[in-house]
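Please read the structure below before turning to the comments.
Here the complex is missing one protein chain, while the rest keep their positions.
The block that comes next holds chain A.
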Amino acid sequence: MAALNACYPSSARISSVSLKSKVLQTPCFIFPTSKGTIPHLTPDNINDNELPVVYFGLEDSLDLLEKSPIFTAEGEIDKWVAGTSSQSILVAPRRSTPLPSVSAGSHHIQILTSSGLKKLTNEVYVKAIIKLRPEIAIPLNDNPSNAPGVKRKPKMTEKSITWTDELLSGLQNNQLTEKVKVFFPVPNVEAPYLDPLIERFRENDYKQHISGLACYGNLHSIPSELSVYPKIFLRPLLTPLAILQSIHQGADIVMADLVNQASDSGIAFTFAFPPPVEDLQNIKLELAWDMWNSIFAADLSPLQPGCSCNTCQSYSRAYIHHLLQTRELVGWIMIQQHNIHVFHNFFSGIRDSIKAGNFLHDTEIFKKIYSSNFPRATGLGPRKRGYQMDLTDVQPVENKPNWVQLKPETNNTEFSHTTQKKEKVQEFQESELPERDTTVGNFADTYAAISDDQSGSELEENLFAELDDIDDSTYRESRMQSLKEEFQRVSTAKEKGHMQYLTVENEREVMDITTSSKRVVIHFFHPDFRRCKIMDAHLEKISKSHWETKFVRIEAANAPFLALKLGLKVLPVILCYVDAKLVSKLTGFTDLGNNDDFDTPVLEFWLLKWAAIEKLKENNSLGKKSIMGFKDTKNESEDSDFE
């Protein structure tokens, strides 16, 4: 692992790192996984020549610390990675660009798992490495996201040494030193704080068993005595130029986070190294293309003509553009494949350039002819999941739904009273959940149905516990929050008399009701009409399960003004108001099949059609067996992009 070819006056160098199963030619990159997956790619879409080593942040799988399945189920780390069988795996305590955490103790650091912050002790971490046997391990280390204070800095170095020592002895006791290569974690502190390393690295065990350095800080700070070690540079690099510069400063292996970021944004790489010959006058070449741009809508050429990646061999820009526009997951698979391929070639180009002694020159040209930044992402990323989630905070919904639900327009000026009351409507607007979550919805329904029998808080507790059982996802926190909000909505609705089917005495009150609840269904009846009684029976039933809507009835004779205004001649009449606007009117049973013995679901379905109810409810006979899109509402609709 010696530097074979120094490239004066740059520290860029060609070297090789021997792992158990392969020899890495450097400079190269390591690809970050998220929960053991290369984002978007199933193993058959991974070319393992291009991704010989992947990075696994153990915090991804330590929800329950040593009780996590990754500990309790048999098998090495490869059981927890969706990769190819020849890929090598690096395990580190945290993700490659971890979310902020600050605190650490003398025996632990804080990690962020999908079930929240946890304390990871070195004892547990060493156990994990011994059990999982990755080809590369970075020992536990303390690298806070905020700048550490003067008192903490020397401790960071001390901890790196102590924790590395413990790992090394653990590996020795288990005869794993050949299998697991250890890269010493150099903390992010200035050079003087790293002095203790020089002594330590002179000792035999380090000489024998430390294979390289994992650099969390500046490459300048690394003591020159240690420069012979291969260096993994773990700071985020956002542009190709930043990568070139870090290699210039002596990085041998860098992290490829920028590939994931670009792919998620629909950005397809077009850069190459060494850069194309300079024959353009002051025109900067783009580093990449934003595939959301509609100039690609009918473009049948590949992403990058001449590219030999799988995507460019088979698919067109037009298709990829279409897939992004429709937010089809396959679009991101294609861009990810292409970007990895370009990135891989970028590094072979770097190695060739260093070998040829042109690295500095080529870097200069690269800087001159390429834009300094990627084009700004204009489109949305995929639905946020795992690796894209910032767990430190409840996120606003960034991904708006692709399709809008159109509310019918009420052009009819007859209903002018609604516009007059508009200001008032604003005041009474109910808070809406940003995104429909069916689990939350189902729980809220249960809550609505039984909250009268049990005390509210006790019931909440029970439901939360049940949620725990089915759900330990990253959404849990925000889901709990939504659930609380949803329960609040249920309570508010109940206070307003939802879930009851009441008779209103005068039309004044009717108008007030239409503005105080978001959804209102009004039945104009005649006490002697048979069909009105049938309607009552159905509405009574529906009102019990649809807590989100207020159901009332009024005798038409008590509403002379409205009856005249709305031209009510035939009864029963059902009016649906949403956001204080009349959205639909049902006269008689015409839309229900003109039949006296229609089923309640038929009416429910009609109400849904006008958004007068939120959804068909599960406990209802129609919940599970209904027309088209509503089949099996239980858990299928969350993601049902309109199939």
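The rule we apply is simple: a residue touches a chain if its C-beta (ideal position, glycine included) is under 8 Å from a C-beta of that chain, and two chains touch if they have at least 3 such contacts; residues count from 1.
Definition applied: contacts and distances are computed from a predicted model.
**Student:** Looking at UniProt, which of "Nuclear pore complex protein Nup85", "Transcription initiation factor TFIID complex subunit", "Lipoyl amidotransferase LIPT1, mitochondrial" or "Queuine tRNA-ribosyltransferase catalytic subunit 1" names the chain that isn't shown?
**Tutor:** According to UniProt, the chain not displayed is called "Queuine tRNA-ribosyltransferase catalytic subunit 1".
**Student:** For the chain not shown, which residue from A:29, A:56 or A:80 touches it across the whole complex?
**Tutor:** For the chain that is not drawn, the touching residue is A:80.
**Student:** Could you tell which one of A:23, A:198, A:238 or A:298 touches the chain left off the display?
**Tutor:** A:298
**Student:** Determine which one of A:18, A:42 or A:503 touches the chain that has been left out.
**Tutor:** That would be A:42, which touches the missing chain.
**Student:** Looking at the whole complex, which of A:323, A:340 or A:571 touches the chain that is not displayed?
**Tutor:** If we include the chain that is not displayed, A:323 is the one touching it.
**Student:** Tell me, which residues in chain A touch the chain that this view leaves out?
**Tutor:** 34-45, 61, 69-70, 72-75, 78-80, 82, 85, 114, 297-298, 300, 314-316, 318-319, 322-323, 325-326, 328-334, 382-383, 385-387, 403-406, 408, 469-471, 473-475, 593-595, 598-599, 601-602, 605, 609-611, 624-629, 631-632, 635-636, 638-643
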